[in-house]
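Of the protein chains in this complex, all but one are displayed in their positions.
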Amino acid sequence: MGTPSDKKLINENGVRLDGRGDEEIRPIRITTNVLERADGSAFMEWGGNKIMVAVYGPREAYPKHTQDIEKSVIKARYNMAAFSVDERKRPGPDRRSTEISKVISEALSAAVLVEQFPRTQIDVFIEVIQADAGTRIASLTAASVALASAGIPMRDMVVGCSAGKVEDRIVLDLSKDEDNFGQADLPMAVLSKSKKVVLVQMDGDLSKEEFGKATGMVLQATDRIAEIQRKALSEKYNIENLSESNTGGE
Amino acid sequence: MGTPSDKKLINENGVRLDGRGDEEIRPIRITTNVLERADGSAFMEWGGNKIMVAVYGPREAYPKHTQDIEKSVIKARYNMAAFSVDERKRPGPDRRSTEISKVISEALSAAVLVEQFPRTQIDVFIEVIQADAGTRIASLTAASVALASAGIPMRDMVVGCSAGKVEDRIVLDLSKDEDNFGQADLPMAVLSKSKKVVLVQMDGDLSKEEFGKATGMVLQATDRIAEIQRKALSEKYNIENLSESNTGGE
Amino acid sequence: MGTPSDKKLINENGVRLDGRGDEEIRPIRITTNVLERADGSAFMEWGGNKIMVAVYGPREAYPKHTQDIEKSVIKARYNMAAFSVDERKRPGPDRRSTEISKVISEALSAAVLVEQFPRTQIDVFIEVIQADAGTRIASLTAASVALASAGIPMRDMVVGCSAGKVEDRIVLDLSKDEDNFGQADLPMAVLSKSKKVVLVQMDGDLSKEEFGKATGMVLQATDRIAEIQRKALSEKYNIENLSESNTGGE
Amino acid sequence: MPKDARGVLSEIKKGYISKRLKEGLRGDQRKLSEFRTIRIEPNFIPRAQGSAFVHLGKTKVLVGIKVESGEPFPDTPNQGVLTTNVEMLPMAFPTFEPGPPNEDSIEIARVVDRGIRESKMIDLEKLCIEPGKKVMIVFVDIDVLDYDGNLIDACTMGVVTALHTASYKVDESSPETKLPVRSMPVSVTMVKIGDELVCDPDLEEEQMSDTRLTVTFTEDGHVRAMQKGGVGYLSMDQVKKGIDMSEEAGNKIREYIKQVI
Amino acid sequence: MPKDARGVLSEIKKGYISKRLKEGLRGDQRKLSEFRTIRIEPNFIPRAQGSAFVHLGKTKVLVGIKVESGEPFPDTPNQGVLTTNVEMLPMAFPTFEPGPPNEDSIEIARVVDRGIRESKMIDLEKLCIEPGKKVMIVFVDIDVLDYDGNLIDACTMGVVTALHTASYKVDESSPETKLPVRSMPVSVTMVKIGDELVCDPDLEEEQMSDTRLTVTFTEDGHVRAMQKGGVGYLSMDQVKKGIDMSEEAGNKIREYIKQVI
Partner (left out) sequence: MPKDARGVLSEIKKGYISKRLKEGLRGDQRKLSEFRTIRIEPNFIPRAQGSAFVHLGKTKVLVGIKVESGEPFPDTPNQGVLTTNVEMLPMAFPTFEPGPPNEDSIEIARVVDRGIRESKMIDLEKLCIEPGKKVMIVFVDIDVLDYDGNLIDACTMGVVTALHTASYKVDESSPETKLPVRSMPVSVTMVKIGDELVCDPDLEEEQMSDTRLTVTFTEDGHVRAMQKGGVGYLSMDQVKKGIDMSEEAGNKIREYIKQVI
């Protein structure tokens, strides 16, 4: 978590700065099959986050020594566009994106029926076009949709949300300011139906009770977000959708 | 083109600063087979440019996935020596040299009978030892001689020259100052006999009429430069040549 | 050698600053088989130097084009830990460590019976944990012990020492100050029994007579150091050894 | 066309495209100088100082502009800095690989940059804050999201739109200022198939061809940048015909951009 | 577990380990929450500003701290800087390769760093010399010398020990100052084998498992950092049980560290 500071994150009426209730998540919109070349794709807006995900595969794993003779290898690549953050980011992977790519790859591996495609890889390319806190969870949630839209067999969808602590209150889905100046951030993702945990990271300061409360709130939220995933997959893509969502943005 | 400036490029007598007429090119000297190890080589002086070119091949293309089963791949590598320019250049390729290597490779590919050597590559290593404007055209013109000196079958020689605009006049073969402070630069290269265009780039500001005039002047100049290429190839290399040319330089 | 300076390296009693005689070397301690995974290993303390060496192999040389069909290739990798020197060193190889890795590899190649293991490589990983002048010779001397502890057949041990010139005196085994402010440094290593020279480098200023004196002193010292090597190899490793040596350090 | 996208086309398809072209028809019924449908969404990334999402047929590129303060180059102490980078994202095509820009994306970035720069589109002198010390740096970054041919033109029209709609602050407390732009360059890229030049090639047409020509015009009808690409050649007449075609096609693009900004 | 160390275990051995675990017994007789023997030697590298040689079972890591002056980050002008780097040296395991940190060593470094940082262990504001201009930078560098599982915990305990024993000078002429530390975080890593979580896995246990969980606690019983790793999953109950186990095991480690510093 960021630097301790005097920044107020709860206003005089006891409400979060963007007016959300403690368990209220930001607006989410997912559109599928927005790309021509990819085998599957999804465009996700979650608050101010804009994330494009493309899936290629299963295809022969390359280089050969990365092949697993028993299953498909999921290779997620989380990348931030140079213009996605306030200060221009130099293109290319850094330590943060390397770690996020790893935990997303692992979380997706628990959901895909990887045993069905030995010696292959499934590439999940994630491009964060605009970043607004919670990009790893938004990316993972969108990636799950993109995998499904590519027709890749999965035992379950992956769906996530983050909880956090702000002025000693446990709240859902931290905003950018809450992420920068809050007390704790707990991104978590589960298999949609079984609620098995496939991603959990935490940084900040939580008592065991607070941890229990936070994870409970996340689990509830994943039901709502999973519903948005299902709706996105049932809609047929039409080009106006993407357009509307953009012009409607910010 | 460079920065607009008050730099005068035409003197009070209406003549270019180095005294050349508008269609006059700088002195060119080409010596072949100056290197022991290379299959063919050429040393080119063009004005203050000094450029060494070595050719190796055809040899098996490596790595294998770069092989073309139908033809030889020309791999030109344009490189500037650290000491070739006013401010010391860090060794290694940069974006400019990568682009120049690409357009030179493509221009040479149009001249070499690449169909005769499938699965091979022909390496053309270009080292700019001293740079004085117009290095890409000088390199390409020298590379064509080096290829011929290596005995590589070609449908035609490649020969080039640049034209440009200086104080609203179209002139041939820009000098360093004219390149830095002029209004347009148009490097062009053609197949020697057929005059097919194998390289053309332009930057600056030219009306369509000016473009027509400039390209006309380049085409005429290529005949003169092609004659110098032919002479170089008919001379037998002798070590004194290189020496004279050096001591006579500048 | 370092910068000329007013730094005194010999005290008013005509003795080196650390009290050593001209032909006295710093305390040396070697412990073998200190690592679990490596095929052989040695931990060396020489003055303030602390160096860990691990040996893996012979194993198939990789990548394949590095294989020698007639012998094993010794690949020493000399690396300095970030915290081993006064100012933190960026991790990864630099030009100095590349050169040292090369001369150590070559020196060890002269000692190992490389002909017995064609197409293989023997990796010698050297980690300088704390540097205190003379690391290349200490590393090489320790590497020879690590190779022996791995059971790799050798025609002879490699053993080295450095001599140098300090305030016009030839002395053995330069200290850090003597290395930084002295007049010459001559690291040398030989095959233990035959005294064949397998590594020699020099920088500074030595007359031919001084060179003769310095090399003579090194040859004598190598007998003493070879005895320490032999003792280390005959002791069985026990974990207390390493511990004692550490707590006893400095 | 990026190298690794070559040779995917079947011989049968090639023959068909070639035959139709001789009849003056392209695969999708376009005329030789006709572009595919263009759709540009400006301000797609509100957090950037300027941006544009370009759909050129099925090709999609996203341009983002960041304007930050920094040091000028020593030889132009009174001028801001323009820098252009193209990322051919691995999501855009099956054979695109992650990693630093390769020669294809470097060429595209440099041709796009040259067109903008030589058109004196940005008044760089107005971006000087303190001569020799502090100027504004205009970072143009382009994400190629979906590749179906003609990246140079898609990128150029995106950059021009994004720059025309960009505004920046010198620092946190400064007022927001429009980026000083003063021209509207447009690039037009053609490939040679058989003996014909066709504008705005899609992927199949790029695969059919070994020669590419790009011409960048400003509204005054002047050529500002050119680039021939590919291992083939052009006759001088073809070059001149290409310039005429590109002026005509470019004017239509310029009209479209004016509508969206 | 680093990827390239996977799959070395024979099926027979796997079956044996699994069977024993069901009986509550680990290969080396440890209980599920029990760590291997820990031995930490502080000040192993006198020339560093702080250091520790950690033996965790047969795993060996060496931590060195360098404290140097430098510039603060623009967004935290009043704070020193902490940076953590892990080198999985090729000497530590047959398949480790030289080169820049791979995703495994980056993850380890970041999890270790997060535990230290979120525990507010170092009072970074006390490391500010001149706001915005000059602060102390704490370089934490870790050499992995010998790999037999559970690098995260070995590294964390080494870093905590080294930081607690570190002292530095602002410059040559300054007096030596203790590094301002104010908490003692401990990480505990578990892997899931079958349905059981076991603490401090050795290499064989890591090879048996596809799910890892790390929890970092401070002495106030608060969780400061967590990281799930691996391609498997955990039930919510297992996560909570893991937290309980890690608190218990962590307290013992903390007691040991207090003895050696």
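Structural remarks
Going in written order, the chains are labelled A, B, C, D and E, and every chain counts its residues from 1.
Throughout what follows, contacts are C-beta pairs under 8 Å (C-beta built on N, C-alpha and C of every residue); 3 or more make two chains touch, one makes a residue touch a chain.
Given the structure is predicted, the values throughout are model-derived calculations rather than measurements.
Shown chains touched by the hidden chain across the complete assembly: B, C.
The residue touching the chain not shown here, chosen from C:G92, C:P118 or C:G204, is C:G204.
Among B:I10, B:A81 or B:L233, the one in contact with the hidden chain is B:A81. Counting over the whole complex, chain C has residues 1, 3, 95-96, 98-99, 101-103, 106, 109-110, 186, 191, 195-208, 211-212, 215, 219 touching the chain that is not drawn. Where chain B meets the chain that is not shown, the touching residues are 35-38, 41, 48, 50, 52-54, 56, 59, 77, 79, 81-88, 91-93, 123, 125, 127, 129-132, 239, 243, 246-247, 249-250.
Convention: only the chains that are shown with their structure count from here on.
Between chain D and chain E, the least number of touching-chain steps is 2. Common partners of chain A and chain B, by the touch rule above, are D. Averaged C-alpha coordinates give centres for chain C and chain D that are 58 Å from one another. Here the spacing of chain B and chain C, counted between their Cα centres, is 52 Å. The touch graph of these protein chains is an open line.
Contact annotation for chain pairs lists A-D, A-E, B-D, C-E, with touch applied as defined.
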